[in-house]
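The following block contains the structure, expressed as structure tokens.
Note that one protein chain of the assembly has been removed; the remaining protein chains are unaltered in position.
The first chain written gets the first letter, and so on, giving A, B and C; residue counts start at 1 in each chain.
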Amino acid sequence: MAVHTEARKDRACLIVHGPDKPGIVAAVAALVTRNQGNIVTLDQYSTDPTGGDFFQRVEFIRPDLAVAMPEIEGDLAATLGPLGMQWTLTDLSVPKRMAIMASTSDHCLLELLWRHRRGELPVTIPMVISNHTNTAEDVRSFGIPFFHVPSAGPDKTAAEEEILRLLAGNVDFVVLARYMQIISADFLDRVGVPLINIHHSFLPAFIGAAPYRKAKERGVKLIGATAHYVTKDLDEGPIIEQDVARATHAHTAADLQARGAYVERAVLSRAVQWHAEDRVIRHGNQTIVF
Amino acid sequence: MAVHTEARKDRACLIVHGPDKPGIVAAVAALVTRNQGNIVTLDQYSTDPTGGDFFQRVEFIRPDLAVAMPEIEGDLAATLGPLGMQWTLTDLSVPKRMAIMASTSDHCLLELLWRHRRGELPVTIPMVISNHTNTAEDVRSFGIPFFHVPSAGPDKTAAEEEILRLLAGNVDFVVLARYMQIISADFLDRVGVPLINIHHSFLPAFIGAAPYRKAKERGVKLIGATAHYVTKDLDEGPIIEQDVARATHAHTAADLQARGAYVERAVLSRAVQWHAEDRVIRHGNQTIVF
Amino acid sequence: MAVHTEARKDRACLIVHGPDKPGIVAAVAALVTRNQGNIVTLDQYSTDPTGGDFFQRVEFIRPDLAVAMPEIEGDLAATLGPLGMQWTLTDLSVPKRMAIMASTSDHCLLELLWRHRRGELPVTIPMVISNHTNTAEDVRSFGIPFFHVPSAGPDKTAAEEEILRLLAGNVDFVVLARYMQIISADFLDRVGVPLINIHHSFLPAFIGAAPYRKAKERGVKLIGATAHYVTKDLDEGPIIEQDVARATHAHTAADLQARGAYVERAVLSRAVQWHAEDRVIRHGNQTIVF
Partner (left out) sequence: MAVHTEARKDRACLIVHGPDKPGIVAAVAALVTRNQGNIVTLDQYSTDPTGGDFFQRVEFIRPDLAVAMPEIEGDLAATLGPLGMQWTLTDLSVPKRMAIMASTSDHCLLELLWRHRRGELPVTIPMVISNHTNTAEDVRSFGIPFFHVPSAGPDKTAAEEEILRLLAGNVDFVVLARYMQIISADFLDRVGVPLINIHHSFLPAFIGAAPYRKAKERGVKLIGATAHYVTKDLDEGPIIEQDVARATHAHTAADLQARGAYVERAVLSRAVQWHAEDRVIRHGNQTIVF
């Protein structure tokens, strides 16, 4: 569900994960209650009730949440630490700061800006970075800063350094909205925040370049798109969301690309929304989406 | 998820609902823990965290569940009673007993029998009742008793009496798998178990008879089916599941009916499975599906 | 398939309809060939091969089409007239002129403007008319004129007169992109071009106002949208396209409305594209979509 800003006041999100064992749910629920929280939603998943990994997401309302956060954090450490669990406590009234990186294609970029303007994405957008300038005017018409960082030549080091300087300390996550440059392992080591990418294909099929041409050549009857976290293994990061659209023999590769654009923007938008709402937990090369 | 019989041993399902207030989740979780249960899944929903209605479904594993049930029931009464909550505790290793009522169409009936044989529906099927005989041989080939109760003339009283005698004490719910007779209010008053119906239309559009002809005449581009609980208001009961399929100008009403049959059997099967797994909670004229 | 402007040069669209009889396909195909046309696509449908209504859409390429049009028109009259058929011949390189009427909601409006800018809609947009001003800046940033025609009071006559003056002679069809004013029968009599509306519901369910609230109250599991031609019978015009999205108990009416917005813009865009490409033929209260 979309949670609008006004509705997020005093609302906390607690993510808990670790080895499953009896009593965890009770311990977390009791902790929330004794800290004067009222649970709004609660989702959980265990890879195996006996000896598996346990994941839980709890949203609760607690008057004067900002003031109470340190105390709740202390209680979490005292309660969950001995159980070997890990946790993250977030104040949902503080929107995440999202940077968007794009190239010439505007469909994913504009979709995110437009959903943000409608109040549907609980984020701020401190910047859009592109290696092209064609979308600058559109971006700025949304009141959002646009930075042009060209990707000159095969050595992307200078460009990546500049992007890292722009992002440093300013963002909580980055969305690659059809950013058509390879991200180096060094960049990923240093950026310090998660990156979400939209792959214009139904992964793991048609990895790499020109997926719509490959899809046409293989004669598939469905085309798809995949939103995933970026890891050093290109196209291999944890998948957040996927969807498809029908294709027929009559579609050219260009037709597939045009139709695919609509799948891409929808899939990326859902993935971004879920990430912004703290609904996605990474688990090895997979995701739990609550 | 399908829960196979062997996996349901010592597994309980607890449904709780009532006025939302802080501490309920903690109270339920603590109750499960102190009764040596290990929570496997937990779903909850509140119509409004402040003063709304609260609904929760908890599946937990408890060794020797059958023996412990009375004690857990006692604890529930002591714990939830004072909070004004209602609850149902079910031993999931005991399959529900499902009767199917059908007429000449076999697609919904056979789908249920076939899924049951595959071990996907956690039910027993003590009987199939039909006002026709054409499916008798098929039903019996699945090892299931078939009873023919003709619907002679406009007065259905005698037929309904016979059906009530067959069902009495033998079933936990009834599925109308394209049973083409009106169910009387008196029957509903006396049957004492829930009835699930499949309506061959996307309710609330095209209520009543001949929905595919009406859909063709209206020129719709999608046809649908709706599974719902039966109430005295024909076609107005709480909806459990719906789905659609595309329609074009080239489809005749007969084509729509043939395509619709595939939507009907899928929608009804999902609704039956969810009901059998205690995932559906009625709430006025709506359902909560966990 | 999207047909891009450059690809539409010398491309004609011939729509033929009338009583089905043997030899029509051959007569049309021979006519195209003897006028030096090369058929690119051909679709046809008959309500009944014996005595039904026949519909055909032929796209063909003919060098110097603009020059040849009068001659082909003459041949059509000589060939199809005696067979009792009706026809329309269109030069697809001439984009249709589309006006958009909107109110405060911008999702359908912006989607059309953006698809148009991407070159996916083969239309020109001479104007956007709104009874509000909030979208003026956005519309003009696309280089498209925006006219504000307020709907003051219950008597809409003056406003409709002004709209008719703006449209007269300037447009080939009008799209109501969430235009929240009732269109009078007098307006429809005089406007002289087709109007396409997006209804924020799965017609014929939830006709009229507040469909998302009604959908929530009825507890449906799918919400939908319907694009249709406007007739004097409100919400009863021929349906061009429909689609749905899943709904759950956890969605509020506001959530359904937010999700519905994405279905609406997709459904309306497809309907507009098909109309612009001459793929939709009205047939009584239904449509043939090729």
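Keep this in mind: a residue touches a chain if its C-beta (ideal position, glycine included) is under 8 Å from a C-beta of that chain, and two chains touch if they have at least 3 such contacts.
In this text the structure is predicted, and so the values were computed from the model without any measurement.
Across A:Q56, A:S103, A:S269 or A:T287, the single residue that touches the chain missing here is A:T287. Contact with the chain not shown here comes from a single listed residue; of C:C13, C:I61 or C:I196, that residue is C:I61. From the options A:P154, A:G169 or A:G219, the residue with contact to the chain not on display is A:G219. Contact with the chain not shown here comes from a single listed residue; of A:L83, A:V193 or A:V244, that residue is A:V244.
Where chain B meets the missing chain, the touching residues are 1-2, 107, 110, 114, 118, 120, 141, 250-252, 255, 258, 262, 266.
Of the residues in chain C, those that touch the hidden partner chain are 21-26, 28-30, 32-33, 36-46, 49-50, 61.
Interface residues of chain A facing the missing partner chain: 45, 202-206, 217-222, 224, 238-244, 248-250, 283, 285-289.
What we mean here is this: only the chains that are shown with their structure count from here on.
Counting every residue number used by either copy at the chain A-chain C contact, over half are found in both chains. With each centre defined as the average position of its C-alpha atoms, the distance from chain A to chain C rounds to 37 Å. Residue positions of chain B with contacts to 2 or more other chains are 45.
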